[in-house]
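Let me give you the structure first, and then I'll get to my questions.
Only one protein chain is missing; all other protein chains are in place.
Coming up: chain A.
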Amino acid sequence: MGEDGETRPPSRSLPILSTGDSWGMLACLCTVLWHLPAVPALNRTGDPGPGPSIQKTYDLTRYLEHQLRSLAGTYLNYLGPPFNEPDFNPPRLGAETLPRATVNLDVWRSLNDKLRLTQNYEAYSHLLCYLRGLNRQAATAELRRSLAHFCTSLQGLLGSIAGVMAALGYPLPQPLPGTEPTWAPGPAHSDFLQKMDDFWLLKELQTWLWRSAKDFNRLKKKMQTPAAAVTLHLEAHGF
């Protein structure tokens, strides 16, 4: 966006007419309007581009965040104390296979769009798989229902991310054979460790949703900037 009045986009330049050279500004405006149909960034009526789908994905992450809050409350209560206590923070023991959302800030900044989206996609496809396993384990029908509902929503998010990637022309990551996470409650996995994993799954899911919201917000801003940049360029050209 422009820093002063002269470099603002045309829609915002009207209020300064009274103060500046009105004839000059009018000429500028006319020039801008003349060139407007030629601006590629604004000339996307047929194909809206990834912008709206990024916005949708962002909205979906925020919605899922909200949905997860209630689901986690229910599920942690189901796990029983101390899992449902606010300050409960168990070590991340058996949850090593879960995709980690926490990442160094510098590393996160240095990620490019493709990598960012790929990581998101991979993480959610893993988390979804674990979540489905959780659903199979749940003892009460009500819990199963809310888990299934959340799974559906998460599936939607996954599709949404895939859509954004497709819009930006990135290929979808192929699941490597053998890395497909499996839910093995086997005899070696005690109920307690299972509960720890469940706890971490929900926690990771929450962190991922936070991170995705940031990711998509960043992506959204990035997608908006080119249009503004073109406008600026045009204005400079008009003078």
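Annotations for the structure displayed:
Going forward, a residue touches a chain if its C-beta (ideal position, glycine included) is under 8 Å from a C-beta of that chain, and two chains touch if they have at least 3 such contacts; residues count from 1.
Going forward, contacts and distances are computed from a predicted model.
Chain not shown in the complex: UniProt lists it as "Leukemia inhibitory factor receptor", one of "Serine/threonine-protein phosphatase 2A 55 kDa regulatory subunit B", "Leukemia inhibitory factor receptor", "CCT-beta" or "AP complex subunit sigma".
For the chain left out of this panel, the touching residue among A:L79, A:L111 or A:A148 is A:L79.
Listed for chain A, the residues touching the missing chain in the whole complex are 78-83, 85, 90-91, 93, 137, 139-141, 190-192, 195-196.
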